[in-house]
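A single structure is presented below for examination.
The complex is shown incomplete by one protein chain, all other protein chains being positioned as in the whole.
Up next is chain A:
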Amino acid sequence: MSPVLEWTALALAVPLLAGCQGPQSALDPASATARELARLWWVMSSVAGLVLLLVSVLWLYALFRAPRQYPQPQARRIQRRLLIGGGLLLPTLSVSALLFYGVNAARGMLPLGEAPLRLEITGHQWWWEVRYPQGDVVTANQLILPVGVPVDIEVSSADVIHAFWVPRLGGKLDMTPGRRHRVRLQADREGVFRGQCAEFCGTQHAHMILHVEALPPERFDVWLQARTQREAIAPAPGAAGELFASRCALCHRVAGVSDGRRGPDLTDLASRPTLGAGVIANDAAGLRRWLREHQRLKPGNGMPNHDDVDDTTLDALAAWLEGLAP
């Protein structure tokens, strides 16, 4: 290959590959399933591109070449060849090949048998409830997985239809009220992946983001251990405590303190990277801003405004919430 060609190929390929990357990109796979799906795309799009090129070029050539007269028998022959070859055989053969390939690829992705780790995710408007039955661990809007271990996730919904989807780990599955479906994920590398609800679920469908993190198995065990054998949490002190008990506790659970079920469980709140299912970063400023302005940051969310609460109490509440880590 001449150096010019080489450089051109490189110049084309680099931005193309860079353009595939992203925390939620289906073309930046981090599991065997997602890799298979990405390969499917590259194969199919190349073939489809060729077919499109072929048909378009034939069509434009027929349109712009000098018109010519065909004697009747020849016209009939051309007609038969094109209709049978292009109209019947081409689609039949390519579709059969594709179907064969696709059905086989799908079979490999099915959750057959039992995976060593099983957990449950329930969709809510507009947040994710994540349960690890082994340790009776509940968290929200974050999914922590061990690398290299198949994980079965039972998905369902508490209200409307949502869809569970972490593109870099695999395809999506609907979360339907009244039904439970199982999806299997197996991350093959450490990292942070982004999931997002993929079925339109109302006002804040855009802000239903799931932080997914794959840890090496030993670190995952530590993570789960910490939540299973956590120390008792002391209730918030003073005015903040009263505020929490009279309002927050009605909807939010903090293990050992309150038992609300309508909103996200807050037991390990401080360990989560974002607030409001991906709306803002969970740092000191972010937490205070969320408590004050959550209806402006995520209009329509289920938490009422608490404009009557003074800054001191809110700050004390925030300080207590910041301690909610295993």
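Here, contacts are C-beta pairs under 8 Å (C-beta built on N, C-alpha and C of every residue); 3 or more make two chains touch, one makes a residue touch a chain; residues count from 1.
The definition used in the following text is that contacts and distances are computed from a predicted model.
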Message: Out of "Spermidine/putrescine transport system ATP-binding protein", "Alpha-D-ribose 1-methylphosphonate 5-phosphate C-P lyase", "cytochrome-c oxidase" or "RnfC2", which one is the UniProt protein name for the chain not included here?
response: "cytochrome-c oxidase"
Query: For the chain left off this view, which of A:196, A:258, A:282 or A:313 is in contact with it?
result: A:196
Given A:92, A:134 or A:305, the one touching the chain that is not displayed: A:92
- request: May I ask which residue of A:32, A:173, A:270 or A:319 touches the chain that does not appear here?
  value: A:173
- request: Specify the residue from the set A:161, A:226, A:270 or A:325 that touches the hidden chain.
  value: A:161
Residue numbers in chain A that touch the chain omitted from display: 19-27, 34, 36-37, 40-41, 44-45, 48, 51-52, 55-56, 58-60, 62-64, 67, 70, 75, 78-79, 82-83, 85-88, 90-92, 95, 98-99, 102-103, 105-106, 109-110, 125, 159-161, 163, 165, 167, 170-174, 176-179, 181, 194, 196-206, 278, 299-300
